[in-house]
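Before any comments, here is the structure.
The other protein chains are all here in position, but one chain of the complex has been omitted.
Order of writing sets the chain letters: A and B. Residues in each chain are counted from 1.
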Amino acid sequence: MENPENIIEVRNLQIDFHTYAGEVKAIRDVSFDLRKGETLAIVGESGSGKSVTTRSLMGLLAPNAVIKSGSIMFHDEDIIKKSEKDMQHIRGKDIAMIFQDPMTSLDPTMRIGLQIAEPLMKHKGLKKKEAVAQALEMLKLVGITDPENRINDYPYQFSGGMRQRIVIAIALVCYPEVLIADEPTTALDVTIQAQILDLMKDLQNRIDTSIIFITHDLGVVAGMADRVAVMYAGKIVEYGTVDEIFFNPQHPYTWGLLNSMPTLDTEGGSLSAIPGTPPDLLDPPVGDAFAARSDYAMKIDTEKEPPFFKVSDTHYAATWLLHPDAPKVTPPAEIVRRQKKFATMQKPEAPIKHETKE
Amino acid sequence: MRKYLLKRIFYLFLTLFIVATATFFLMKLMPGTPLQNEAKLTASEKASILAQYGLDKPVWLQYFIYIGGIFKGSLGLSFQFSDQAVSYLIGSRMGPSMQLGGQAMVVGVIFGIILGAVGAIRKDTWADRLATVLSILGIAVPSFVLAILLQYYLGLKLGWFPVAGWEGFAYTILPTLALAASPLAETARFIRTDMVDVLSSDYIELAKAKGLSKFGIVYHHALRNSLIPMVTLIGPLAAALMTGSMVVENIFSVPGIGEQFVKSILVNDYPTIMGVTIFYSALLCLLLLLTDIVYGIIDPRIRLSGNGD
């Protein structure tokens, strides 16, 4: 481990998918860290590779995926080099995962108590009875009412929000060090979304776990994450603390994402979509993959891949705009407004969280 | 649930009534009488035989007598075996047919599940391909061809099993194998398709994320979810077994209902054809009803909705 605070270190990860059409280069040189107790959000459009990245942490890639290079260090051991048998001891115990759709992620024919108890029986060697007893405690913890009676119910007897609480209970029952949440609120109603997010934050404090939070919804990120990594076309293009990404974004793609997100103080319908479609990863473009869709693209963007330029100790962005020789450009109005706010937030007394929560 | 059951039982009787009516009138269209050596009989002898079968009465009266008889468990008298009641004929031949059918169903379903599950778990490997070839062969090779081949090669040439007859368990092996091929193939195909679906579902992904072993995932989650819909296959499989039993019993000289049915068809024994038809329909209807009830009991998703419709 390069940094003792890190619990996971991903370095230069490259993943290809074999398809009939050819090799799809889904993950192209991705590196990031996950620190103890923090929440790292990975943000991007569908197809940007965020789910593939996290699946590789679990060793749950599709059979046609090949890890071309890179390493995933977890407790000084490379997960990529581990056998399936070894991974089974990590999955559910040290690294757990929550999926997108609670309506389909529970086994319809098994009582939920047993479904929660399963990881305990597998990893802690508990007998069924003890495991179910602990499952009951977990049910209480995730806020299922009347847990004593409901523990023997089947999934169909619960609503979507309740089911996601059960899925969370399954994921956290072994007190994992890392929780991967793959769009855990996308399939839920907006009111339920907030409840689930609050629950996750509450449980994170209680059982001291680190969370990797995958989403395409920047609005969800604001209240949830400590740090944010923005992914585009199989690469991380910008990462920093949540305030840095929200109020001092540097990459044109991050600008586009923020610009397309409605906020309470969005003025006069200036909401805009990012034009075009993500590039075909069968044959990724040379240089900055976002250049084709960017209003700020320069000649070098089509020739050379931008390195990460340092903005602050915690904030890096891969865009040629940050090169000292690059011309100064004015970001979209909304971004300028955000950057102004960021300047005021830098003053120590500035209330940060209060303002960012939309 | 009770309302649903009552409704189903009503339809069961309606179906049987329609079958009985349709059979009766179809058979009335047909030439043929119980008279065997017609030329030699005198007019009065003919009349007395016809009266014995109730054929002297008008057709509508015959019909009511027949339907009424069914409620009393009578299916009329057989033409070919003078004086034998069809219900007795069926009863006396039920044993071998049921034993063969049952054995074939058990063998077919169990090996079908294994074959299908292996195919799904080892999808796109040689094991899957082998399972697919076997199951497609089971569908493509008609039971009568298989029966003849088994009888000749395993029975006659290698002498491993008795060639024909019905004198003990050894005699059931070849006909069971011949009959089991089709349910085996159908089950294997069904389970494979269903399990491939199940294995790609989100809850299997979650089971993997729990760290369960491959065996644990298949045993605790995939198999259960694939086996439940399998129950609905039992009815159609039983129907296929009835079909198969006609030729297989014939080829192996098994004294069962199927063999009797084919014989009756060839000698125009209409009361027996009608009786067996009604018997087969009743059996299938009951099986369908039973599997529906069982399905409702074992699938928790259906249990809730209650009306099950």
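The criterion applied here is as follows: a contact is a pair of C-beta atoms (placed from the backbone, for glycine too) under 8 Å apart; a residue touches a chain by one contact, two chains touch by 3 or more.
The rule is simple: contacts and distances are computed from a predicted model.
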(request) Given the choices "3-oxoacyl-[acyl-carrier-protein] synthase 2", "Two-component system, OmpR family, response regulator", "ABC transporter permease" or "Succinate dehydrogenase iron-sulfur subunit", state the protein name listed in UniProt for the chain not shown. (result) "ABC transporter permease"
(message) One chain is left out of this view; which of B:L156, B:A170 or B:I297 touches it in the full complex?
(response) B:L156
(message) Using the touch definition from the top, which of B:I136, B:A170 or B:I297 touches the missing chain?
(response) B:I136
(message) Please identify which residue in A:I72, A:M200 or A:M298 touches the non-displayed chain.
(response) A:M298
(request) Would you mind spotting which of B:V109, B:A131 or B:C285 touches the chain that isn't drawn? (result) B:C285
(message) Need a quick check: the contact residues on subunit A for the chain that isn't drawn.
(response) 19-21, 31, 275-277, 280, 282-283, 291-293, 295-304, 307-310, 316, 320, 322-327
(message) Using the document's contact rule, name the residues of subunit B that touch the chain not shown here.
(response) 11-12, 14-15, 18-19, 22-23, 26-27, 29-30, 136-137, 139-142, 144-145, 148, 152, 156, 239, 242-243, 246-247, 250, 261-262, 265-266, 273, 276-277, 280-281, 284-285, 288
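Criterion: only the chains that are shown with their structure count from here on.
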(request) Please work out the Cα centroid separation of subunit A and subunit B, and write it as a whole number of Å. (result) 55
(request) Going by the contact rule at the top, pick out the subunit A residues touching subunit B in the complex. (result) 58, 60, 87-93, 96-97, 99, 101, 104-110, 118-119, 122-123, 154, 156-157, 167, 170-171
(request) Could you please specify the touching residues of subunit B with respect to subunit A in the complex? (result) 201-203, 205-213, 216, 220-221, 224-225, 228, 299-301, 304
